[in-house]
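Please read the structure below before turning to the comments.
All protein chains of the complex are present and in place, except for one that has been dropped.
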């Protein structure tokens, strides 16, 4: 079964395993992978995990959608809130959240505003982002872009939309970022974590079918590969069965 | 028909006549008389008067209740709000509001906290009051207690819960009270207004069956009676018919 | 995972006495108790009685800006030290035990206004250090209000007011329905400050007229007034708001409240036998809500209040 595992499914499974029972969290703007991960965790080991902190609680979407912020995905849920309650949640924080962007750098900073030029004279203008609070009011967050190239993994982002670890522990402390920040970076190729001392990104494991050298080649900064890099633990049969039969009915994660 | 007019009905009619079409206002805590007045105005000359600014819009109570803050009176209305919206309304103000208390003084200040003693060692502790904002954020308000004696109309209140004109124009200006404040004082005996220069209360008219001397005897300060005091214009047949047939079905205003 | 015990979602449905013990324990840490509803509607009176039976005392009581019977009863039972509620009244008459205890110096009744209370709950719910207020002038309440501060407005340059977060340790709410996860449905038109309090509080315990199947919630999520995330325990209590109302299910029991107030007034002027008997009969003796219902007059008695709520 695992031979047929798509890179996106592998991402979902890695993220789901890191979410704990009883936690409160939300999926963020690029919701397909995060929402699948949350749903998988709730099915397998975290039935008391609450999806909340955006404008709805515990949605029961019939299938996965690229956007999870409208009635198509959320019409069936346990409760609806508005941006006023989101204002409060953004201050109180969640247990976990998800982010991804146009560029991600070695410290996990994320850029959604512009590539090249300046904010008001950009070479390429991005979409911006709405919620800039959960990245630090929440206990931790995950970075999970669905592409992984040397163009979107760069040494230094052109604009810090979402702060990761800024330029390391001192800068983070000076900015008042007291929580964990980005914990894992999960892409279609690999899983990265952050060095405890420097807070620089490093390779943790590569998904089946990838080599550490390949991952490094598609990354615009040094991934600090030392010695053997383990393979990411592939989905179990149970994980894959539940994911495909109960969550991703339409096969969006294999498209 | 007017022979049978109750003093409370006379109050309602006086108040209703002063409310204009298109205005926004609410009844306040002692709601029986104000809500009847608002309803009468809407029936007769102000169909675009909006009841709002508490936690409901345009209620259609089947009959009048002493309290108009629960579903018994308000379950049928055009919309429901909560205390958060009331917070906003309290800042933005209404066109009119209503107040009454344990004591009212010559400047229209109202006391609902204590009679005698001090706040924390009161001789008699009153109920207090919730909304202290509409008295000055609204364009004007009306004072309409359903009793009128020398005990509840006193020269100076023991505690200013709801500011009227404080101690006159200078004090009012110093406190930042920029709106009209209390316009009329309507009781079962008479109608009082405030002298434009001193802002002290003075007799405007007496209801049928009362004399200026009687009203003065039941008032704890000088009502500045000079010459002839007119009689309050009694309810017209139309006013009385609409009031009794469409608003006060149960006769609460005649009890 | 096959063969392993799969974790299941935990129900928040609790018994009345367990809920009261949970609340009492929390209030021993910090005595701020907040009550939902307003005046004679949707007050969590059964939870209040259970808390009094569990022996709470020294409470600091908050509420939406208007309260009456329940706070007066808590004062009669000797459980209250301070009252942070702008208006305390039975609406058609004064609260007898509130008045007596404040006049005797046994209870501190702070002079507050609605915006301070609502603004403090807003600051807590929103997670900000304070809520600006710019609509209070001229009242003597401003000289005494212990929660209100004057600040220099950095935007207008004027002196305005501000209130810090009011964060009740425990809030009691009464709603008409909930599912077993604790999603509350207020079916009444008026919901007052219940949603705000739920978001502002450390712990929320709700009584409801009935627990409904999960699908009732899922089929109409817009009707959920308080998501379960804010709710720690939910208790199904028939007539749990009595003698206040739970519209559209039953109306307030004006006669009961009036009779209570007569006994309170008698106690205030020297004869406390009636009030003592009332407390024994409604608070001390009933072991559970069924006993209370019997003490009040049985289910036949409540049918009248139900009919009144249906406008019959």
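Letters A, B and C mark the chains in the order given here, with residues in each chain numbered from 1 onward.
Note that in this section contacts are C-beta pairs under 8 Å (C-beta built on N, C-alpha and C of every residue); 3 or more make two chains touch, one makes a residue touch a chain.
Treat the numbers as computed from the prediction; the structure is a model and nothing was measured.
Across the complete structure, the visible chains that the omitted chain touches are A, B, C.
For the chain missing from the display, the contacting residue among A:10, A:58 or A:90 is A:90, taking the whole complex into account. The residue from B:45, B:123 or B:173 that touches the chain not shown here is B:45.
Seen from chain B, the chain kept out of the figure touches residues 21, 24, 44-48, 50, 52, 56-57, 60, 75-81, 85, 87-88, 90-92, 238. Mapped onto chain A, the footprint of the missing chain covers residues 29, 55-56, 62, 66-67, 69-72, 74-75, 77, 80, 82-84, 86-87, 90-91, 93, 113, 117, 119-133, 135-137, 159-163, 166, 172, 175-177.
In the full complex, chain C makes contact with the omitted chain through residues 127-135, 149, 151-156, 158, 160, 162, 164, 189, 191, 221-223.
Here is the rule we go by: only the chains that are shown with their structure count from here on.
Farthest from chain A in terms of Cα centroid separation is B.
A separation of 29 Å divides the Cα centre of chain B from that of chain C.
The distance from the centre of chain A to the centre of chain B, with each centre set as the mean of the Cα atoms, comes to 59 Å.
Separating the centre of chain A from that of chain C, both taken as means of CA atoms, is a distance of 41 Å.
The set of chain B residues that touch two or more partner chains comprises 84.
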